[in-house]
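Have a look at the structure that comes next, please.
Left out: one protein chain. Kept in place: all the others.
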Amino acid sequence: MMERYDIHRSIPAILLALLVAATIFYAFVEVGFGEAKVDEEGSVSNRFISNSTQETGSSNFVTAVVVNYRGFDTLGEVTVLFLASAGMGAIVSALPAGDKRKRPIPPSLILTAGTRLVLPLIILFGSYVFVHGHLSPGGGFQGGVIIASGLLLYLVIFPEWKAPHKALALSESLAGLSFAGIGIIGLAVGGIFLDNVISGLGEAGMLVSAGLIPLIYIAIGIKVGAEMTGLVARMKGGDA
Amino acid sequence: MIGIQTIIGMAFISIGLLFQFLGALGLVRLPDVYNRLQAATKSITMGAISIAIGVGVIDLSLLPKALLVVIFLMLTNPLSSHAIARAAYNSGVPLWKGSVVDRYGPALKKLQKRRGRS
Amino acid sequence: MVKRTYTLLISIVMLFIAWGMLSSSLEYQEWIAGAVIALALGIALHRLMPEAGGGNPFSRGLRFLIFLIVLGKEMVLANIDVAYRVLHPRMPLRPGIVEVDTGIKSDLGKLFLANSVTLTPGTLSLDYIDDKLYVHWINVKGDGIKDSIEAVQPLRDLVEGAFE
Partner (left out) sequence: MEVTELVVYGSILLLAAVGIWGILSRRNLIKLILSLTILQTAVNLLLVSVGYISGRSAPIVNGDTGLDGSPIGEIVDPLPQALVLTAIVIGLATTAIALIVAVGYYRSTGTLELKSWSYGPSNEKEVKK
């Protein structure tokens, strides 16, 4: 059904949108774009910038903040993602079954062979991104989503493929457990949950450095990859 | 002082941009989906590859990554254009009226008949 | 069985080289991590990879290199061809879809043939039905039925040498 252009609804909507845009402009034009606000003594960012390389050993400041200083928050974030995935599973199982439409045209040989050749490379790239989370842009969430996008490609090309939900759930919970377990190691040794107890290990800038941060990011990568794959497979519908 | 490396890299990037422009022009000028895809795929693959190599030449530490991008583009870009062309044909987009021959339509019909029977 | 082992080895080496290009560093830690990940992914996913043909890997690799060089040359020619057709005021087109009996059997060979056909001048691969490749050809020679093998020359022989 084509959506009609509805003047009664659009004019107030446009006015409200312009009002909000004007408010944002008015509020943020005073902030000062591109000014060095972090150099003030005692600001949180300044504390992170000047100390985090020594304290965590991570070359990437964003990773140091996300996984070390706010690691507990990240654990909550991963939990939110897990809840979304579980909630989707619950909703899908309660839905009425979709109408069985006519079978789509099967993919050609070129596409299937190409997918089979490219998929391992995509998964390798995803692993590269989450293994190098403490050295370069990227990390567990991004790498996990790259892996899931590769499996989404596989799901599109081979529609008959049943996602192995049991294995996905197993790897997801094992990864989540190891995240929490690393946190408890910190609690046991350093007295703080998720304390980076071996931060001195390795030289900054090398692959083996930054203590527990790469381990946590690997766990997050596996967990996010498994969750996203399950989420996409459920979205496909049918037999979830 | 601009080094010779930068000049070569910039030359590669300029050639790539030229090819990209020609591909976009072909997308506008050529008559039907299949002819347009021909121009778009070839020019845009070549243009992107040329730009990647140019970046790799300017900063040599990026060259291996640029080559990996080149390999990936050469592997996946033809695949996507093939998928678009096939989907267009299967959903009934006609060939340009000046086309001389179409051997695919009859073969596809035969295949569908066979699939429907089995 | 021999072919499977061969595919496994090839895929591990391919993944390892890809890792090396991604990290582009000479640190031994990177290479160890790459070896571990390539090994794991190769063992887990080698059943998925299209099977490589048997035969002497070195002559095959050499032929693959020649294939890549010719492909590069053809890509440049293809772009000049596109430029000529697009910039010509009357646009010399004689398009059509032709059927080519390529005679290539392996999945990998078919994939590389189809991809290279798309990148060579004037042709775009559409589909494989019963081992016959259907090619959209922008400049059909003759009536498009007898001489259709010309659409996939000269890369067909190179693909056959490298993958069959």
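So that you can tell them apart, the chains are marked A, B and C in the order they are listed, and the count of residues begins at 1 in each.
Here is the rule we use: a residue touches a chain if its C-beta (ideal position, glycine included) is under 8 Å from a C-beta of that chain, and two chains touch if they have at least 3 such contacts.
Here the structure is a predicted model, which is why all the values come from computation and not from measurement.
**Student:** So which shown chains sit in contact with the chain we cannot see?
**Tutor:** A
**Student:** Just one of A:F141, A:Y154 or A:F179 touches the chain that is missing; which is it?
**Tutor:** A:F141
**Student:** Which listed residue, A:V65, A:L168 or A:A233, touches the chain dropped from view?
**Tutor:** Considering the complete complex, A:V65 is the one touching the chain left out.
**Student:** Mind pulling the chain A residues that touch the left-out chain?
**Tutor:** Its contact residues with the unshown chain are 1, 3-4, 6, 8-10, 12-14, 16-18, 20-21, 24-25, 28-29, 31, 33-38, 44-45, 48-50, 53, 59-62, 64-66, 70, 73-74, 77, 80-81, 83-85, 87-88, 91-92, 95-98, 135-137, 139, 141, 204-205, 231, 234-235, 237.
By definition in this document, only the chains that are shown with their structure count from here on.
**Student:** Between chain B and chain C, what is the gap in Å from one C-alpha centre to the other?
**Tutor:** That pair's centroid distance is 14 Å.
**Student:** Just give me the whole-number Å value for how far the CA centre of chain A lies from that of chain B.
**Tutor:** Averaging C-alpha atoms per chain gives centres 31 Å apart.
**Student:** Where the CA atoms of chain A average out and where those of chain C average out, how many Å apart are those spots?
**Tutor:** 34
**Student:** What are the residues of chain A that contact at least two other chains?
**Tutor:** Counting only residues that touch two or more other chains, chain A contributes 108, 110, 114, 117, 121.
**Student:** Residues of chain B touching 2+ other chains?
**Tutor:** Those would be 75, 79, 82, 86.
**Student:** Which residues of chain B touch chain C in the complex?
**Tutor:** Interface residues on the chain B side: 19, 22-23, 25-26, 29-32, 34-35, 37-39, 41-43, 45-46, 49, 61-65, 67-68, 74-75, 78-79, 81-82, 85-86, 89, 95-96, 98-105, 107-108, 111.
**Student:** Can you tell me which positions in chain C touch chain B when the two form their complex?
**Tutor:** It comes out as residues 18, 20-22, 24, 71, 75-76, 78-79, 82-83, 85-87, 91, 93-99, 114-116, 118-119, 121-127, 129-130, 132, 134, 136, 138, 140, 143-145, 148.
**Student:** Taking the complex as given, what residues does chain C use to touch chain A?
**Tutor:** 11, 15, 18-19, 22-23, 27, 29-30, 33, 37-38, 41-42, 45, 48-50, 107-108, 110-111, 114-115, 125, 127-128
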